[in-house]
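Every protein chain of the complex appears in place save one, which is left out.
In this document, chain identifiers A and B correspond to the written order of the chains, with residue numbering beginning at 1 in each.
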(Lines give C-alpha, C1' and ligand atoms only; values in the text may rest on other atoms or scores of the structure.)
Protein backbone atom coordinates (compact mmCIF):
# COMPACT_ATOMS: atom_id res chain seq x y z
CA UNK A 1 0.00 0.00 0.00
CA UNK A 2 2.73 2.40 -0.99
CA UNK A 3 1.82 6.00 -1.74
CA UNK A 4 3.20 7.49 -4.95
CA UNK A 5 1.80 10.87 -5.86
CA UNK A 6 2.67 13.48 -8.46
CA UNK A 7 1.41 16.99 -9.19
CA UNK A 8 2.44 19.14 -12.13
CA UNK A 9 2.44 22.86 -11.25
CA UNK A 10 3.03 26.08 -13.18
CA UNK A 11 6.80 25.70 -13.47
CA UNK A 12 7.71 22.58 -11.57
CA UNK A 13 6.56 19.03 -10.85
CA UNK A 14 6.06 17.67 -7.34
CA UNK A 15 6.63 14.00 -6.50
CA UNK A 16 5.74 12.51 -3.12
CA UNK A 17 6.48 8.92 -2.06
CA UNK A 18 5.73 7.16 1.22
CA UNK A 19 8.65 6.33 3.53
CA UNK A 20 7.54 2.95 4.87
CA UNK A 21 8.60 -0.49 3.64
CA UNK A 22 6.35 -3.31 4.83
CA UNK A 23 6.43 -7.10 4.43
CA UNK A 24 3.28 -8.81 5.59
CA UNK A 25 2.49 -7.50 9.09
CA UNK A 26 5.92 -5.95 9.72
CA UNK A 27 7.25 -2.48 9.02
CA UNK A 28 10.87 -3.00 7.89
CA UNK A 29 11.92 0.57 7.17
CA UNK A 30 10.54 4.04 7.78
CA UNK A 31 12.89 6.29 5.81
CA UNK A 32 12.73 4.65 2.37
CA UNK A 33 13.10 6.72 -0.77
CA UNK A 34 11.04 5.26 -3.63
CA UNK A 35 12.57 7.51 -6.26
CA UNK A 36 15.68 7.48 -8.45
CA UNK A 37 17.25 10.42 -10.29
CA UNK A 38 17.48 9.59 -14.01
CA UNK A 39 19.25 12.77 -15.11
CA UNK A 40 19.33 16.44 -14.14
CA UNK A 41 15.66 17.05 -14.96
CA UNK A 42 14.00 13.63 -14.69
CA UNK A 43 12.92 11.73 -11.60
CA UNK A 44 11.29 8.30 -11.49
CA UNK A 45 9.03 7.26 -8.60
CA UNK A 46 7.96 3.64 -8.34
CA UNK A 47 5.74 1.09 -6.57
CA UNK A 48 4.99 -2.58 -7.11
CA UNK A 49 6.44 -6.04 -6.48
CA UNK A 50 9.27 -6.04 -3.94
CA UNK A 51 12.60 -6.53 -5.68
CA UNK A 52 11.30 -5.68 -9.13
CA UNK A 53 10.88 -2.00 -8.25
CA UNK A 54 14.42 -1.02 -7.33
CA UNK A 55 15.93 -3.40 -9.91
CA UNK A 56 13.83 -1.81 -12.67
CA UNK A 57 14.33 1.80 -11.58
CA UNK A 58 18.11 1.41 -11.35
CA UNK A 59 18.21 -0.36 -14.73
CA UNK A 60 16.37 2.61 -16.24
CA UNK A 61 18.62 5.02 -14.38
CA UNK A 62 21.75 3.32 -15.72
CA UNK A 63 20.46 3.32 -19.30
CA UNK A 64 19.40 6.95 -19.25
CA UNK A 65 22.82 7.92 -17.92
CA UNK A 66 24.54 5.68 -20.49
CA UNK A 67 22.62 7.54 -23.21
CA UNK A 68 24.00 10.89 -22.04
CA UNK A 69 27.55 9.51 -21.90
CA UNK A 70 27.33 8.11 -25.45
CA UNK A 71 25.53 11.06 -27.00
CA UNK A 72 27.86 13.84 -26.06
CA UNK A 73 26.16 14.83 -22.79
CA UNK A 74 22.74 15.28 -24.40
CA UNK A 75 20.05 14.98 -21.76
CA UNK A 76 17.04 12.82 -22.68
CA UNK A 77 13.83 14.89 -22.58
CA UNK A 78 10.95 13.92 -20.26
CA UNK A 79 8.93 12.75 -23.29
CA UNK A 80 11.76 10.55 -24.57
CA UNK A 81 12.47 9.24 -21.08
CA UNK A 82 8.83 8.27 -20.58
CA UNK A 83 8.65 6.61 -24.02
CA UNK A 84 11.75 4.59 -23.18
CA UNK A 85 10.36 3.46 -19.83
CA UNK A 86 6.98 2.57 -21.37
CA UNK A 87 8.66 0.58 -24.07
CA UNK A 88 10.74 -1.33 -21.50
CA UNK A 89 7.61 -2.22 -19.50
CA UNK A 90 5.56 -3.15 -22.57
CA UNK A 91 8.41 -5.37 -23.80
CA UNK A 92 8.92 -6.87 -20.35
CA UNK A 93 5.24 -7.80 -20.23
CA UNK A 94 5.89 -10.34 -23.02
CA UNK A 95 8.66 -12.16 -21.17
CA UNK A 96 8.56 -15.14 -18.80
CA UNK A 97 8.60 -12.96 -15.71
CA UNK A 98 7.48 -9.38 -16.39
CA UNK A 99 8.49 -6.47 -14.18
CA UNK A 100 5.50 -5.63 -11.98
CA UNK A 101 6.35 -1.98 -11.48
CA UNK A 102 4.15 1.10 -11.72
CA UNK A 103 5.91 4.43 -12.09
CA UNK A 104 5.48 8.18 -12.24
CA UNK A 105 8.07 10.23 -14.07
CA UNK A 106 8.38 13.83 -13.04
CA UNK A 107 10.32 15.93 -15.49
CA UNK A 108 11.18 19.38 -16.67
CA UNK A 109 11.66 19.95 -20.39
CA UNK A 110 14.54 22.43 -20.71
CA UNK A 111 13.75 23.02 -24.42
CA UNK A 112 10.12 24.08 -23.92
CA UNK A 113 10.55 25.25 -20.36
CA UNK A 114 7.54 23.18 -19.26
CA UNK A 115 7.20 20.73 -16.37
CA UNK A 116 5.62 17.32 -17.13
CA UNK A 117 4.24 14.36 -15.26
CA UNK A 118 4.04 10.90 -16.84
CA UNK A 119 1.92 8.03 -15.52
CA UNK A 120 3.03 4.55 -16.61
CA UNK A 121 1.78 1.24 -15.20
CA UNK A 122 3.25 -2.28 -15.46
CA UNK A 123 1.10 -3.10 -18.49
CA UNK A 124 2.63 -0.20 -20.41
CA UNK A 125 -0.26 2.23 -20.16
CA UNK A 126 1.17 5.74 -20.56
CA UNK A 127 -0.58 9.05 -19.94
CA UNK A 128 0.65 12.61 -19.54
CA UNK A 129 -1.35 14.00 -16.63
CA UNK A 130 -1.63 17.14 -14.49
CA UNK A 131 -1.70 14.97 -11.34
CA UNK A 132 -1.48 11.24 -10.78
CA UNK A 133 -1.21 8.53 -8.16
CA UNK A 134 -0.76 4.76 -8.14
CA UNK A 135 -2.53 2.13 -6.07
CA UNK A 136 -5.20 2.68 -3.45
CA UNK A 137 -3.95 6.22 -2.75
CA UNK A 138 -5.34 7.24 -6.14
CA UNK A 139 -8.91 6.46 -5.03
CA UNK A 140 -8.61 8.91 -2.13
CA UNK A 141 -6.52 11.62 -3.81
CA UNK A 142 -8.01 11.98 -7.26
CA UNK A 143 -11.28 13.51 -6.11
CA UNK A 144 -9.42 16.02 -3.91
CA UNK A 145 -7.09 16.97 -6.74
CA UNK A 146 -9.99 17.18 -9.23
CA UNK A 147 -11.62 19.68 -6.91
CA UNK A 148 -8.67 21.86 -5.88
CA UNK A 149 -6.09 21.60 -8.68
CA UNK A 150 -5.40 24.64 -10.88
CA UNK A 151 -2.87 24.46 -13.74
CA UNK A 152 -1.31 27.81 -12.84
CA UNK A 153 -0.48 26.92 -9.23
CA UNK A 154 2.84 28.05 -7.76
CA UNK A 155 5.05 25.75 -5.65
CA UNK A 156 3.59 27.00 -2.35
CA UNK A 157 0.00 26.30 -3.40
CA UNK A 158 1.12 22.94 -4.77
CA UNK A 159 2.67 22.00 -1.43
CA UNK A 160 -0.54 22.99 0.35
CA UNK A 161 -2.51 20.77 -2.03
CA UNK A 162 -0.05 17.96 -1.44
CA UNK A 163 -0.34 18.39 2.31
CA UNK A 164 -4.12 18.20 1.99
CA UNK A 165 -3.84 14.94 0.03
CA UNK A 166 -1.38 13.37 2.48
CA UNK A 167 -3.58 14.34 5.41
CA UNK A 168 -6.54 12.64 3.76
CA UNK A 169 -4.47 9.50 3.18
CA UNK A 170 -3.28 9.49 6.81
CA UNK A 171 -6.90 9.71 7.94
CA UNK A 172 -8.40 7.13 5.59
CA UNK A 173 -5.69 4.60 4.73
CA UNK A 174 -5.79 1.53 7.02
CA UNK A 175 -2.08 1.66 7.85
CA UNK A 176 0.60 4.20 8.75
CA UNK A 177 2.82 4.83 5.73
CA UNK A 178 5.29 6.84 7.86
CA UNK A 179 4.90 10.13 6.00
CA UNK A 180 6.32 11.10 2.62
CA UNK A 181 9.48 12.28 0.93
CA UNK A 182 8.74 15.23 -1.36
CA UNK A 183 10.88 16.14 -4.35
CA UNK A 184 10.59 19.03 -6.78
CA UNK A 185 11.70 19.00 -10.41
CA UNK A 186 12.09 22.44 -12.00
CA UNK A 187 14.47 24.27 -14.29
CA UNK A 188 17.16 24.26 -11.59
CA UNK A 189 17.05 20.46 -11.39
CA UNK A 190 15.82 18.07 -8.70
CA UNK A 191 15.74 18.87 -4.98
CA UNK A 192 14.23 17.40 -1.83
CA UNK A 193 11.77 19.50 0.16
CA UNK A 194 11.27 19.10 3.89
CA UNK A 195 7.66 18.78 4.93
CA UNK B 1 10.56 -12.54 -39.43
CA UNK B 2 8.76 -15.20 -41.40
CA UNK B 3 5.86 -17.14 -39.95
CA UNK B 4 3.81 -16.55 -36.86
CA UNK B 5 5.32 -14.85 -33.84
CA UNK B 6 4.53 -16.45 -30.50
CA UNK B 7 6.01 -13.85 -28.15
CA UNK B 8 2.70 -12.35 -27.04
CA UNK B 9 1.53 -15.87 -26.15
CA UNK B 10 3.65 -15.80 -23.04
CA UNK B 11 2.51 -12.31 -22.13
CA UNK B 12 -1.12 -13.29 -22.47
CA UNK B 13 -0.58 -16.42 -20.38
CA UNK B 14 0.76 -14.08 -17.70
CA UNK B 15 -2.27 -11.82 -18.07
CA UNK B 16 -4.58 -14.85 -17.86
CA UNK B 17 -2.79 -15.92 -14.66
CA UNK B 18 -3.57 -12.44 -13.28
CA UNK B 19 -7.24 -13.16 -13.91
CA UNK B 20 -7.63 -11.62 -17.34
CA UNK B 21 -9.36 -13.62 -20.06
CA UNK B 22 -8.87 -13.99 -23.79
CA UNK B 23 -10.63 -11.69 -26.29
CA UNK B 24 -13.45 -12.89 -28.47
CA UNK B 25 -12.49 -13.55 -32.09
CA UNK B 26 -14.96 -13.18 -34.93
CA UNK B 27 -16.26 -16.59 -35.87
CA UNK B 28 -18.21 -17.67 -38.83
CA UNK B 29 -20.93 -19.53 -36.96
CA UNK B 30 -21.83 -20.76 -40.34
CA UNK B 31 -23.69 -22.93 -42.78
CA UNK B 32 -21.63 -24.11 -45.75
CA UNK B 33 -22.45 -26.88 -48.21
CA UNK B 34 -21.13 -28.48 -51.35
CA UNK B 35 -22.75 -30.80 -53.87
CA UNK B 36 -21.62 -32.57 -57.05
CA UNK B 37 -23.74 -32.73 -60.17
CA UNK B 38 -23.48 -34.20 -63.61
CA UNK B 39 -20.57 -32.25 -65.06
CA UNK B 40 -19.34 -30.24 -62.12
CA UNK B 41 -19.54 -29.25 -58.48
CA UNK B 42 -21.16 -26.45 -56.47
CA UNK B 43 -20.38 -24.90 -53.11
CA UNK B 44 -22.54 -22.43 -51.20
CA UNK B 45 -22.45 -20.42 -47.94
CA UNK B 46 -24.46 -18.01 -45.85
CA UNK B 47 -23.05 -14.49 -45.20
CA UNK B 48 -23.32 -13.89 -41.44
CA UNK B 49 -20.25 -13.31 -39.23
CA UNK B 50 -20.70 -13.36 -35.46
CA UNK B 51 -18.77 -12.28 -32.37
CA UNK B 52 -20.45 -14.10 -29.52
CA UNK B 53 -24.13 -13.38 -29.91
CA UNK B 54 -23.52 -10.13 -31.84
CA UNK B 55 -23.81 -10.09 -35.62
CA UNK B 56 -20.44 -8.57 -36.62
CA UNK B 57 -20.97 -8.56 -40.39
CA UNK B 58 -24.29 -9.04 -42.17
CA UNK B 59 -22.85 -9.70 -45.60
CA UNK B 60 -19.39 -11.24 -45.33
CA UNK B 61 -17.75 -13.49 -47.93
CA UNK B 62 -17.12 -17.10 -46.94
CA UNK B 63 -16.37 -18.40 -50.43
CA UNK B 64 -12.63 -18.15 -51.06
CA UNK B 65 -10.68 -18.68 -54.27
CA UNK B 66 -7.77 -21.14 -53.99
CA UNK B 67 -7.11 -21.07 -57.72
CA UNK B 68 -9.23 -19.96 -60.70
CA UNK B 69 -11.12 -23.27 -60.79
CA UNK B 70 -10.78 -24.42 -57.19
CA UNK B 71 -12.84 -22.64 -54.55
CA UNK B 72 -13.48 -23.34 -50.91
CA UNK B 73 -16.11 -22.46 -48.33
CA UNK B 74 -14.92 -21.70 -44.79
CA UNK B 75 -16.44 -22.18 -41.35
CA UNK B 76 -14.92 -21.67 -37.88
CA UNK B 77 -12.62 -18.83 -36.78
CA UNK B 78 -13.02 -16.17 -39.49
CA UNK B 79 -9.41 -14.95 -39.44
CA UNK B 80 -8.10 -18.52 -39.68
CA UNK B 81 -10.27 -19.50 -42.67
CA UNK B 82 -9.25 -16.28 -44.43
CA UNK B 83 -5.51 -16.48 -43.72
CA UNK B 84 -5.12 -20.24 -44.23
CA UNK B 85 -6.96 -19.90 -47.53
CA UNK B 86 -4.75 -17.00 -48.72
CA UNK B 87 -1.59 -18.92 -47.74
CA UNK B 88 -2.63 -22.12 -49.54
CA UNK B 89 -3.77 -20.13 -52.58
CA UNK B 90 -0.28 -18.60 -52.80
CA UNK B 91 1.47 -21.95 -52.42
CA UNK B 92 -0.87 -23.54 -54.98
CA UNK B 93 -0.08 -20.79 -57.49
CA UNK B 94 3.69 -21.21 -56.96
CA UNK B 95 3.31 -24.99 -57.20
CA UNK B 96 1.40 -24.87 -60.47
CA UNK B 97 3.88 -22.35 -61.89
CA UNK B 98 6.86 -24.57 -61.04
CA UNK B 99 5.16 -27.73 -62.29
CA UNK B 100 3.64 -26.03 -65.35
CA UNK B 101 0.37 -27.83 -64.65
CA UNK B 102 -3.09 -26.75 -63.61
CA UNK B 103 -3.52 -27.07 -59.84
CA UNK B 104 -5.49 -30.09 -58.62
CA UNK B 105 -8.11 -30.21 -55.90
CA UNK B 106 -6.32 -33.05 -54.14
CA UNK B 107 -3.16 -30.91 -54.02
CA UNK B 108 -5.05 -28.05 -52.41
CA UNK B 109 -6.60 -30.46 -49.92
CA UNK B 110 -3.24 -32.03 -49.07
CA UNK B 111 -1.59 -28.63 -48.52
CA UNK B 112 -4.49 -27.61 -46.29
CA UNK B 113 -4.59 -30.79 -44.22
CA UNK B 114 -0.82 -30.85 -43.68
CA UNK B 115 -0.87 -27.21 -42.57
CA UNK B 116 -3.84 -27.69 -40.26
CA UNK B 117 -2.47 -30.94 -38.79
CA UNK B 118 0.80 -29.16 -38.01
CA UNK B 119 -1.18 -26.71 -35.86
CA UNK B 120 -2.98 -29.53 -34.01
CA UNK B 121 -6.43 -27.97 -34.32
CA UNK B 122 -5.41 -24.57 -32.93
CA UNK B 123 -6.20 -22.99 -36.30
CA UNK B 124 -9.99 -23.18 -36.25
CA UNK B 125 -10.55 -23.65 -39.97
CA UNK B 126 -13.23 -26.01 -41.27
CA UNK B 127 -13.35 -25.99 -45.06
CA UNK B 128 -15.25 -27.49 -47.96
CA UNK B 129 -12.89 -27.63 -50.93
CA UNK B 130 -14.26 -28.09 -54.45
CA UNK B 131 -13.34 -27.49 -58.03
CA UNK B 132 -12.30 -29.08 -61.26
CA UNK B 133 -8.91 -30.00 -62.57
CA UNK B 134 -7.55 -32.26 -65.33
CA UNK B 135 -8.81 -35.31 -63.41
CA UNK B 136 -12.42 -34.07 -63.22
CA UNK B 137 -14.69 -32.42 -60.65
CA UNK B 138 -14.09 -33.02 -56.95
CA UNK B 139 -15.77 -32.26 -53.65
CA UNK B 140 -13.88 -32.67 -50.36
CA UNK B 141 -13.79 -31.25 -46.87
CA UNK B 142 -11.11 -30.73 -44.21
CA UNK B 143 -11.50 -30.16 -40.45
CA UNK B 144 -9.33 -28.10 -38.13
CA UNK B 145 -7.32 -31.13 -36.86
CA UNK B 146 -6.41 -32.17 -40.39
CA UNK B 147 -8.87 -34.98 -41.11
CA UNK B 148 -10.51 -34.98 -44.53
CA UNK B 149 -13.61 -36.34 -46.21
CA UNK B 150 -14.67 -36.98 -49.79
CA UNK B 151 -18.33 -37.19 -50.78
CA UNK B 152 -21.07 -36.43 -53.26
CA UNK B 153 -22.50 -33.82 -50.91
CA UNK B 154 -21.12 -32.18 -47.77
CA UNK B 155 -22.11 -29.69 -45.10
CA UNK B 156 -20.08 -27.96 -42.36
CA UNK B 157 -20.48 -25.31 -39.67
CA UNK B 158 -23.02 -24.70 -36.91
CA UNK B 159 -25.83 -24.94 -39.47
CA UNK B 160 -24.49 -28.19 -40.95
CA UNK B 161 -27.22 -30.27 -39.29
CA UNK B 162 -30.03 -28.18 -40.72
CA UNK B 163 -28.33 -28.14 -44.11
CA UNK B 164 -27.58 -31.87 -44.11
CA UNK B 165 -31.22 -32.62 -43.41
CA UNK B 166 -32.12 -30.85 -46.64
CA UNK B 167 -29.25 -32.43 -48.57
CA UNK B 168 -30.19 -35.95 -47.41
CA UNK B 169 -33.82 -35.37 -48.40
CA UNK B 170 -33.23 -33.77 -51.78
CA UNK B 171 -30.05 -35.38 -53.06
CA UNK B 172 -30.15 -37.91 -55.92
CA UNK B 173 -27.47 -39.25 -58.24
CA UNK B 174 -26.74 -37.51 -61.53
CA UNK B 175 -28.42 -34.18 -60.84
CA UNK B 176 -28.42 -31.39 -63.38
CA UNK B 177 -26.61 -28.14 -62.65
CA UNK B 178 -29.91 -26.35 -61.99
CA UNK B 179 -31.14 -29.08 -59.62
CA UNK B 180 -27.85 -28.98 -57.69
CA UNK B 181 -27.90 -25.16 -57.45
CA UNK B 182 -31.44 -25.30 -56.05
CA UNK B 183 -30.47 -28.04 -53.57
CA UNK B 184 -27.42 -26.13 -52.31
CA UNK B 185 -29.34 -22.87 -51.99
CA UNK B 186 -32.17 -24.65 -50.15
CA UNK B 187 -29.68 -26.28 -47.77
CA UNK B 188 -28.07 -22.92 -46.96
CA UNK B 189 -31.48 -21.33 -46.51
CA UNK B 190 -32.40 -23.99 -43.99
CA UNK B 191 -29.29 -22.95 -42.06
CA UNK B 192 -30.17 -19.27 -42.41
CA UNK B 193 -33.65 -19.76 -40.94
CA UNK B 194 -32.98 -22.48 -38.36
CA UNK B 195 -29.44 -21.81 -37.09
CA UNK B 196 -28.70 -18.71 -34.98
CA UNK B 197 -25.09 -18.60 -36.16
CA UNK B 198 -26.11 -18.35 -39.79
CA UNK B 199 -28.12 -15.71 -41.58
CA UNK B 200 -28.52 -13.04 -44.26
CA UNK B 201 -27.82 -14.16 -47.85
CA UNK B 202 -26.75 -17.14 -49.93
CA UNK B 203 -23.45 -17.05 -51.84
CA UNK B 204 -22.96 -19.78 -54.42
CA UNK B 205 -20.12 -20.89 -56.70
CA UNK B 206 -20.61 -23.21 -59.68
CA UNK B 207 -17.57 -25.03 -61.05
CA UNK B 208 -18.52 -26.80 -64.27
CA UNK B 209 -16.03 -29.06 -66.03
CA UNK B 210 -14.46 -27.26 -68.97
CA UNK B 211 -15.80 -23.86 -67.96
CA UNK B 212 -14.64 -20.97 -65.79
CA UNK B 213 -15.91 -21.01 -62.22
CA UNK B 214 -18.93 -18.76 -61.73
CA UNK B 215 -19.31 -16.97 -58.40
CA UNK B 216 -22.86 -15.95 -57.66
CA UNK B 217 -22.32 -13.38 -54.87
CA UNK B 218 -25.65 -12.92 -53.05
CA UNK B 219 -27.36 -15.58 -55.20
CA UNK B 220 -30.36 -15.33 -52.88
CA UNK B 221 -31.14 -12.32 -50.69
CA UNK B 222 -34.07 -13.42 -48.53
CA UNK B 223 -33.25 -10.89 -45.79
CA UNK B 224 -33.25 -7.50 -47.48
CA UNK B 225 -33.62 -4.76 -44.90
CA UNK B 226 -36.82 -2.83 -45.54
CA UNK B 227 -36.22 0.81 -46.31
CA UNK B 228 -36.72 3.19 -43.41
CA UNK B 229 -40.08 4.93 -43.76
CA UNK B 230 -38.75 8.08 -42.15
CA UNK B 231 -35.35 9.71 -41.97
CA UNK B 232 -33.44 10.03 -38.69
CA UNK B 233 -31.32 12.86 -40.06
CA UNK B 234 -30.50 15.42 -37.39
CA UNK B 235 -30.78 19.16 -37.85
CA UNK B 236 -27.35 20.64 -38.44
CA UNK B 237 -26.06 22.07 -35.16
CA UNK B 238 -27.71 19.39 -32.99
CA UNK B 239 -24.36 18.30 -31.54
CA UNK B 240 -22.57 20.80 -29.29
CA UNK B 241 -19.00 21.37 -30.44
CA UNK B 242 -16.29 22.72 -28.13
CA UNK B 243 -13.49 23.20 -30.66
CA UNK B 244 -13.11 22.71 -34.36
CA UNK B 245 -10.02 22.68 -36.56
CA UNK B 246 -9.57 22.21 -40.29
CA UNK B 247 -6.62 20.60 -42.01
CA UNK B 248 -6.54 21.44 -45.72
CA UNK B 249 -5.36 18.68 -47.98
CA UNK B 250 -3.44 19.48 -51.11
CA UNK B 251 -5.08 17.27 -53.72
CA UNK B 252 -2.56 16.14 -56.30
CA UNK B 253 -3.98 15.79 -59.77
CA UNK B 254 -2.05 13.99 -62.44
CA UNK B 255 -2.38 14.84 -66.10
CA UNK B 256 -0.53 12.99 -68.81
CA UNK B 257 1.06 15.29 -71.37
CA UNK B 258 1.69 13.50 -74.65
CA UNK B 259 4.58 14.74 -76.71
CA UNK B 260 4.63 14.92 -80.51
CA UNK B 261 5.71 11.92 -82.53
CA UNK B 262 8.91 13.63 -83.54
CA UNK B 263 11.96 12.04 -82.09
CA UNK B 264 13.50 13.89 -79.20
CA UNK B 265 16.25 16.32 -80.11
CA UNK B 266 19.57 15.03 -78.93
CA UNK B 267 22.77 16.99 -78.87
CA UNK B 268 25.27 15.52 -81.18
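The rule is simple: a residue touches a chain if its C-beta (ideal position, glycine included) is under 8 Å from a C-beta of that chain, and two chains touch if they have at least 3 such contacts.
The definition used in the following text is that contacts and distances are computed from a predicted model.
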Choices "Serine palmitoyltransferase 2", "Methionine--tRNA ligase, cytoplasmic", "Proteasome subunit beta type-3" or "60S ribosome subunit biogenesis protein NIP7 homolog" - which one is the UniProt name of the chain not shown: "Proteasome subunit beta type-3"
Option from A:1, A:129 or A:144 whose C-beta touches the chain left out: A:129
Option from A:9, A:44, A:64 or A:93 whose C-beta touches the chain left out: A:93
Contacting the left-out chain in the complete assembly, out of B:98, B:226 or B:239: B:239
Selected residue (touches chain absent from view) among A:138, A:155 or A:173: A:138
Residue numbers in chain B that touch the chain omitted from display: 4-12, 15, 19-26, 49, 51, 54-57, 60, 77-80, 82-83, 122-123, 228, 231-236, 238-251
Missing-chain contacts mapped onto chain A: 86, 90, 93-94, 119, 121, 123-129, 132, 138-139, 142
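One rule holds in what follows: only the chains that are shown with their structure count from here on.
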Of all residues in chain B, those that touch chain A in their complex: 7-8, 10-11, 14
Of chain A, residues touching chain B in the complex: 93-96, 98
